[in-house]
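Just passing along the structure, written as structure tokens.
For this depiction, one protein chain was excluded, whereas all remaining protein chains were kept in their positions.
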Amino acid sequence: MMNGKQYVESLARMKILVYIDGEPVREFWDHPAMRPAVNSLAATYDLASDPALDPELHKYIVAVSPLTGGKINRFLNIVQSQEDLLARMRLQRAMMRHTGGCFGGRCVAGAVINALWSVTYELEGGGGKSEYHQRFRNYMKMCQEQDLAVSGNITDAKGDRSKPPSAQSDPDLFIRIVEKRKDGIVVNGAKLQQSGAPIAHERLVVPTTALGPDDEPYAVAFAVPGDAEGVIHVNDSACVNAKFTAMEPEDIGNAAFGMHQSAHILFDNVFIPWERVFLCGQWKASRDLVHRFSDFQRFASSACRCGYIDLCIGAGLAMADFNGAVSKSHVQDKLVDMSVDAETLQGMVAGSAALAAPTASGVMLPESLTINAAKLYMNDAILRTGQRLADLGGGILVTRPSSRDLKIPKVGELLLKYHKGRDGADTMDRIKMARLCESLSGLASPTVVLSVIAAGPPATQRLNFRFMTDFKRDRKAAERLAGIQAANK
Amino acid sequence: MMNGKQYVESLARMKILVYIDGEPVREFWDHPAMRPAVNSLAATYDLASDPALDPELHKYIVAVSPLTGGKINRFLNIVQSQEDLLARMRLQRAMMRHTGGCFGGRCVAGAVINALWSVTYELEGGGGKSEYHQRFRNYMKMCQEQDLAVSGNITDAKGDRSKPPSAQSDPDLFIRIVEKRKDGIVVNGAKLQQSGAPIAHERLVVPTTALGPDDEPYAVAFAVPGDAEGVIHVNDSACVNAKFTAMEPEDIGNAAFGMHQSAHILFDNVFIPWERVFLCGQWKASRDLVHRFSDFQRFASSACRCGYIDLCIGAGLAMADFNGAVSKSHVQDKLVDMSVDAETLQGMVAGSAALAAPTASGVMLPESLTINAAKLYMNDAILRTGQRLADLGGGILVTRPSSRDLKIPKVGELLLKYHKGRDGADTMDRIKMARLCESLSGLASPTVVLSVIAAGPPATQRLNFRFMTDFKRDRKAAERLAGIQAANK
Amino acid sequence: MMNGKQYVESLARMKILVYIDGEPVREFWDHPAMRPAVNSLAATYDLASDPALDPELHKYIVAVSPLTGGKINRFLNIVQSQEDLLARMRLQRAMMRHTGGCFGGRCVAGAVINALWSVTYELEGGGGKSEYHQRFRNYMKMCQEQDLAVSGNITDAKGDRSKPPSAQSDPDLFIRIVEKRKDGIVVNGAKLQQSGAPIAHERLVVPTTALGPDDEPYAVAFAVPGDAEGVIHVNDSACVNAKFTAMEPEDIGNAAFGMHQSAHILFDNVFIPWERVFLCGQWKASRDLVHRFSDFQRFASSACRCGYIDLCIGAGLAMADFNGAVSKSHVQDKLVDMSVDAETLQGMVAGSAALAAPTASGVMLPESLTINAAKLYMNDAILRTGQRLADLGGGILVTRPSSRDLKIPKVGELLLKYHKGRDGADTMDRIKMARLCESLSGLASPTVVLSVIAAGPPATQRLNFRFMTDFKRDRKAAERLAGIQAANK
Partner (left out) sequence: MMNGKQYVESLARMKILVYIDGEPVREFWDHPAMRPAVNSLAATYDLASDPALDPELHKYIVAVSPLTGGKINRFLNIVQSQEDLLARMRLQRAMMRHTGGCFGGRCVAGAVINALWSVTYELEGGGGKSEYHQRFRNYMKMCQEQDLAVSGNITDAKGDRSKPPSAQSDPDLFIRIVEKRKDGIVVNGAKLQQSGAPIAHERLVVPTTALGPDDEPYAVAFAVPGDAEGVIHVNDSACVNAKFTAMEPEDIGNAAFGMHQSAHILFDNVFIPWERVFLCGQWKASRDLVHRFSDFQRFASSACRCGYIDLCIGAGLAMADFNGAVSKSHVQDKLVDMSVDAETLQGMVAGSAALAAPTASGVMLPESLTINAAKLYMNDAILRTGQRLADLGGGILVTRPSSRDLKIPKVGELLLKYHKGRDGADTMDRIKMARLCESLSGLASPTVVLSVIAAGPPATQRLNFRFMTDFKRDRKAAERLAGIQAANK
């Protein structure tokens, strides 16, 4: 297994095409807009390769692969049991508490891998005998053995949200097969806002929506290295991160890891050899694929937000302490409220594992209603958390003096004098913690939007409830108690 | 295992002293204020003894005892695994969907049994070797072999809520040992508002609060048959159930099962032989006992409320249909909202099972923070559910004509004419379902209050979070990210 | 102006046909199912006729009529100014705090009167010159001079909620004109669940929904004395009040006023002379009539619920005090939360008065969006209040011993002993307050359902927002800031 340094070196050996803020950047991994994300992803390598760094996290992040028989990074694992699911839950929470931000989209890849594994297993009569599953098995073995970072790519351009792919006025608004050749296929289209896209070795591409019979050319799943011809990355967080890159490093709350990074990937007539094609026209399989991917992703993102709330509890507590306000009952109430939210969320994630059911391939699917409920709860919890943190921290979160201000002769000293908290609390510590709170409370990061949007908007989760709740059973139970004859229906 | 009829007969053979609305009632099991509760408890016998009645429920309600090696009613089981916890969760939800109301307080007994088993196991150096544990083991074996209904008794009179037992002006406000004799002890005091108290064979009594060193005489746990001398039951729901007993049976929404029943139990200098004494002065054990009991009870009540919401979904759907309103989007929204609540709640219950840890005795404890969060969530969910049901059903829930009104010559016909819903929906069905909704929506039953109060009020659950959240860990994580030196502390 | 005694006597002189629980009852005003409602309505007479009873309430309940120039009961007043609206708001809140329950449906009548006054004023070219307005003016003058209690009647039977009156399979599911004669009209149909219907002198009947061109026979408004031939009242709260009537009077929380009363009114081919016909076929006017009525009713019910919360604050505080728990921070929090709800609600009611606009007739309409928002807020606030009260009061709210229990020799004394609160708090006071809490928390009264249902279900209020929000203005403002050219549209 690679360590972080080796990961960066392996990335540097590839010729990945990345535009950042209008310019192609060869050494993109060292660009200030990318470095925090690279650091986060590198941490997943370091923690897996060196148990001494954090023994508890190491325990979660390393798994034994049923495919290779060896140790692998859990993000690449095929989930085979409830224990695997719970380990993944603990990994997500602890990693978020470690980095305070997205760790390179590795959870998305995990969701795509497990969904695609189980769906291809069931193709052509099932039992994993289809060519597609065999290819994907070989591909995953290679990824695990070489310890590659995979970027799972889902979100198409979509155009008019009320129309399926085949009814769009521009046929490329969803990725599609434009040509089938002897040696492979050619695809065209784009995947937008892909977390951690440029900094992974591999792109693993699947459809973003359940397809109909007219959408056959859109039923395509494949893998491609990041430096394949025609694969173009455009860093999409230029605007959000403008602030970050403009600030002095020391003004940044979580400079090492704290900036979200994602990119648009343009697939400009890219050739994919057959051994890397995992779906090709099987539109019927797309429904299960999308549902399974989404539930795995809801599982991962709900678990990771528990760690986010953990951090906010810690930061809020520190600010209240620095202010001399930690014993006030409304401060205690807010900290308790945050903890209730974190455990409610984790409770549902664990519950979806407890109620998980294996698919034909052995992949364990988190129970769907439970994990959809978790995602709905998370949407609101994450906002409440940001609000509580702001409430605990106060205006200083957005009005602290900058490092340049603190260096103005005499004025800098006055600024420091007037940012004092309680006696015994270091004023610079107070300012540093305020910087972190700002970063955590969603003012400096797209956490809020991503919390609502990732893994499908809330309406999708509610739709699942409409279709999957056993309304008939409930109605029958009520009629029996009411003494109504079934014959009436 | 007994069936329902045998259970009632066995109860009738005892000489239990029960007052109902001011009068001693010998055949109390047949009194209209008791019959629904007796029916519910009898159902737990019928469903366990006859698989044909409801095969799914039968599967959940029967367990194999590690104590007797034979089949027993799951409500008497010692919980030894995550599977046992999940089976209990499903049992609670399905039973509630079956009866639409409390099934004789059997869940409370289950909580007391498991808490007391695990706590007595740990006494006197642990390993289950204490005399107290041996006695309790013998007692439980007897209960399982004879298939007895046990009433777990917790809530003392309490007096001034700001004072411990030993500081009350009347020493009997918590049950206490008034005399130790060669052959046993004498206890005095009361247990108030005990669900299903008079209709169980056995009373299993434990302290209601964590005790201090001054409270030694209050550290007492024991079992006593319902007809022991000095044990007096006063049905405490006279006022709430006045309505129920005054109504024509056909006007009652859930006449078979639907009325909550509980009683005050007065212990008037009751003698307890030593073989039925399970704690006697061990005040230190009371803290674990109370915590474990409470978490088991939160587990049971949260699971059962999922079944309650199920019923409300069914009833609300039926009413909307009868009104011709089922396709309106706000109706669909409300049904979805109810389902989200049910699955959120069950998700946390299952999560507390997934994260459960065994005690020394092997008893599996639901994870505490998760199940406390579930109870907090349930408090609000149950209110929202009643509101949504009222919203779906409309004013008819409280203004439907009574059966006597419908018999008034000519006027009865007019009333029926004007209570018509959509064409094709039977008007009497509409009225019957309205009766059930009334019963379910908390207007006819104390569900609302009990949801908030049972297993400790919300403030207790929040206090648990204050004490059990690892605030230090969270703060350290935040400080590390903020770059603050640990030395500052 | 009559006092309460004179009101009852005047009612007794009429031959109103009332069925209670299946039987015609001649002296219905003295029946236990009616007496609390009669007491409440009588209180509105006593408070208006005798300033000494409650000078503050007297000030609100008496108005000077622009019609008669003399003092009248404000419930009969035509609202002509913002001051009138605010006085009505204060009247509703203070009256609810006085009676703890519905005061005979007088607010509904006020809403119907003002809506009908303004709508008839605008008929036939406006200016109040239409025959219909002149008739209604004469009628209102008569009511004010004779100080009559009017029951405003709205809710038709409705049948299939997805169909208008003219499309129902039974034409009588909405009240309609079945015959026009020289001297008047004949109407047939029913008004269901009319608060305070049998105990008012007059019935003032209007359509329940906005009508279309096919619904002309349903566009009818008229007044009829309670004892007109063919007018039949069936007390509709038989089931809800069964409890109340079955309880010993001393077990009832708010025995004087506390029981809601309403009735179904059947109009069995009732003749209405022309001078009492206020709409006859003007289906276009029904839309304004229904909207104005609803907003006035939302105004009244939102204001009155503030008084309900006031009472719950007082009762909850008393219970917490009796329990020795008043200084706990979660108790203080709950009391504050209740107060926030009461003032939020009143703030919106007052706001709708501040933003009120006069109609052509001078009647001041509360601003519509504001008062709809108030009603939406009230739905949830009233539930939260009941929950908080239950939380503050505890299980005793539904398990207190009945008065008959307390009389059992020796056992009664033990019950009293074990219901003690803190030293210095009278145990019987604690039990009495628990009775009131039970009544207030919605277990003994239909408050919860009525809060949600009265004045239109929430979906109606939300629909108003959809139609009345100025979305165009908002979009234009956003486009301007975004720099988008209007030409694009």
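Lettered A, B and C in written order, each chain numbered from 1.
Convention: contacts are C-beta pairs under 8 Å (C-beta built on N, C-alpha and C of every residue); 3 or more make two chains touch, one makes a residue touch a chain.
In this text, all values refer to a predicted model and were calculated from it rather than measured experimentally.
A.B. asks: Among C:Ser49, C:Gln346, C:Ser361 or C:Thr399, which one is in touch with the chain left out?
C.D. replies: Counting the whole complex, the residue in contact with the absent chain is C:Gln346.
A.B. asks: If I consider the whole complex, including the chain that's not displayed, which of A:Val220, A:Ala300, A:Ala374 or A:Ala390 touches that chain?
C.D. replies: A:Ala390
A.B. asks: Which candidate, C:Met140, C:Leu317, C:Leu365 or C:Ala390, sits in contact with the chain we can't see?
C.D. replies: C:Leu317
A.B. asks: Applying the definition given at the start, please give the residues of chain C touching the unseen chain.
C.D. replies: 82, 86, 97-98, 100, 253-254, 256-258, 310-311, 313-315, 317-318, 332, 335-336, 339-340, 343-344, 346-355, 367, 369-374, 376-377, 426, 429, 432-433, 435-436, 462, 465-466, 469, 471, 473-479, 481-484, 488
A.B. asks: To test your reading of the contact rule: which positions on chain A touch the chain that is missing from view?
C.D. replies: These residues touch the chain not displayed: 19, 21-23, 155, 157, 159-163, 169-170, 172-173, 189-190, 192-193, 232, 234, 236-240, 242-247, 251, 262, 264, 266, 268, 323-325, 327-328, 330, 379-380, 383-384, 386-387, 390-391, 394-402, 404-405, 407-408, 411, 414-415, 417-423, 435, 438, 441-443, 446, 448-450, 452-453, 457-459, 462.
The definition used in the following text is that only the chains that are shown with their structure count from here on.
A.B. asks: Relative to the centroid of every protein C-alpha atom displayed, which chain's own C-alpha centroid is closest?
C.D. replies: B
A.B. asks: Please decide if copies chain A and chain B contact each other with the same set of residue positions, more than half shared, or with different positions, and reply same or different.
C.D. replies: Looking at both copies, the contact residues mostly coincide.
A.B. asks: Just curious, how far off is chain C from chain A if you go by their C-alpha centres, in Å?
C.D. replies: Comparing mean C-alpha positions, chain C is 52 Å from chain A.
A.B. asks: Centroid of chain A to centroid of chain B, CA atoms only: how many Å?
C.D. replies: 41
A.B. asks: Can you list every residue of chain A that touches 2 or more other chains, as numbers and ranges?
C.D. replies: Nothing qualifies.
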